[in-house]
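Report on the following structure.
Note that one protein chain of the assembly has been removed; the remaining protein chains are unaltered in position.
First chain written, first letter: the chains are A and B, and each begins at residue 1.
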Amino acid sequence: MLSWLIRRVLMLIPVFLAVSVVIFSILHFIPGDPIDNLLKIGSSPTARAEMEARYGLDRPLPVQYGIWLSRVVQGDLGTAIVARRPVADLIVQALPHSLRLGGLALLFSTVVGIGLGVVAALNRDRWPDRAIMGGVLLGSTMPGFWLGLILMLVFSVWLGWFPVSGARSWESLVLPVLTIGLGGTALVTRVTRVSMIEAAERDFVLLLHAKGLSPLRIQLRHVLRHALMPVVTILALRIGWILGGAVTVEVVFARPGLGTLLIKSLSQHDYPVVQACLLMLAMAVMLGTLLGDVLQALMDPRVRAALA
Amino acid sequence: MSAPVLLRAPAPLRALRRPLGAVAGAWLGLVVLAAVFAPLLSPYGYDIQALKEAYQQPSAAHWLGTDEFGRDLLTRLIYGARTSLSVSATAIAVSVFCGMVLGASAAWFGGWFDRAVTVVVDLTWSFPEILIALILVAIIGPGTTGTMIAISVAYLAQFTRLTRSQILTLKGETFIEAARSLGAGNGQILFRHLLPNTLAPVLVSAMLATGDAIILEATLGFFGLGAQPPVPSWGGMMSAGSALVFKAPWVILFPGLTVAITVVAINLYGDALIAALDIKSRLRRGA
Partner (left out) sequence: MTALLEIERIEVAIGTLRLLDGISLTVDRGKILGLVGESGSGKSLTALAALGLLPLIGGRVTGGAVRFDGQDMGTMSDAQRRALRGRRIGFVSQNPMTALDPVQRIGAQIDIVSRLHLGLNRAEARKRTLELMTQLRIPEAAAVAESWPHQLSGGMKQRIVIAMALAGDPDLIIADEPTTALDVTVQAQIIQILGGLVRDRGVALLLITHDMGVVAQLCDQVAVLYGGRLAEEGPAAPIFAAPAHPYTRALIGCIPQDDMAKGTLRGIPGAVPGALDFPSGCRFHPRCPRASDLCRSEVPVLTRQGPDHIVACHHPEGAA
């Protein structure tokens, strides 16, 4: 099992490299001289020469990539054009906000989603099920940022319960988390419900009934365990989706974080920051999928056996 | 299967027979009509500013109110439909075409080409479309072209995967063996038998993806990366509206409502279509 884990982690490396190549080439695909794109307008010739030397911009592309990559790995993400600070500082500042937002949203989606999915499955085809699935339909088709705006409208503007923007207090987290969380909940609820229904129809459940266990106990202790496995997998695969939602929500609610940083620097053409943010987000997605695989292995002894 | 299951004319119409499908179809029809006949239907021009009439609430003169420049919101909404629908639909159409070509080739030729395609597809598949789109917009720059290309690429993996798995499954079915034994060549098999049968699930998937694409386009527009002013787009309108959320909430409300209802309608109609075509199992296999 440990060897599988190591192999799985090592498999991330080529993926990371591939993604880094794409992100690296952003600078070279955009119109204009890369040096101009890295510096503020009207920089002195010395600054230009320094930049050129630093990134080897006069060398062939693969060499440039190598230089850039080695710097990235050492933690040197370049200098922000607008803020004129090391990009790494900006990232370190923004990251905790995004992590908090994403993490809470994930927690919310998981807990509420599984709860609703179980209720729906236990009440199959009766009104709680229909009501919940109706909500799921709404939740999965509503554009995330619009939901955020509506929540903001209702709860911040009209009711004044929560702040409209910023990140000063825990209250400012509620609406953003809810926005991402409700979308994620829709997905988790749907998957939980389907897998509970499928799991309940499997043969060993008949035997559980024949043993005289109470139906509720069977559903909650046995069927649910089985149903959770696909849920975990799907969640892990959709970590990227949650991150995407976080990016949007940060902009909507004007919260500090990786998303706001990315969008702001995109419109400001601050490419070092853009590259660094994209790199971070890509890495988060990869780690998410890795986590999903690991969790799945932990939950299913058959998978563990196959991997050993 | 003795004949290719193309989208027979009745199927989209059959989808309208179900109540939800009918309501959804009606709304979609309305939106498409509005987009096509925008100049005829809108009461005002979309960039006619009348600063004296700015921030007006919905009224008889302006059914949906006005924005910060006094522009009629209903007009901008209708023209916005044009932008959003054309960008999304074009992007998805291109994506479907390229995806089908890639997926079919990968399934047909197999070998290293197939492996390469699979690796790239799996890589992109776990990344959220918004991220892929942002990377592309970073390269290409804001504007409708950039958005279109970004959306195309973001959904390419989905269609490649679907086509590839459909063709792989169909390749092994008996009617292909039968065709081959009757002397059909490779080209004939691919174009007359395999591709037409893949069309139905791919097209339905494309329809549902258009809904997602509309959201993606609106999101990019909301970030200011989509169609640039003064061309109206639903996302752009909401971006401007977010600053006005206290003063004139309708500026944000109506475009968002339209996007939401349209996407829900696409999903509901798509579900009805899937049921009418009876291809639920084929879609689940391929996705």
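The criterion applied here is as follows: a residue touches a chain if its C-beta (ideal position, glycine included) is under 8 Å from a C-beta of that chain, and two chains touch if they have at least 3 such contacts.
Small disclaimer: the values here were computed from a predicted structure and weren't measured.
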Inset, instruction - Would you mind listing the shown chains in contact with the chain that isn't displayed? - result: A
Legend entry - Positions on chain A contacted by the hidden chain, ascending: 202-204, 206-214, 222, 225-226, 299-302, 305
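By definition in this document, only the chains that are shown with their structure count from here on.
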Legend entry - Inter-centroid spacing, chain B versus chain A (mean Cα positions, whole Å): 23
Inset, instruction - Name, in rising order, each residue of chain B that touches chain A in their complex. - result: 123, 126-131, 134-135, 137-142, 211, 215, 218-219, 222-225, 238, 241-242, 245-246, 249, 252-253, 256-257, 259-260, 263-264, 267-268
Legend entry - Residues of chain A that touch chain B when the two form their complex: 15, 18-19, 22-23, 25-26, 29-31, 137-138, 140-146, 149-150, 152-153, 157, 164, 237, 240-241, 243-244, 247-248, 251-252, 262-263, 266-267, 271, 274, 278, 281-282, 285-286, 288-289
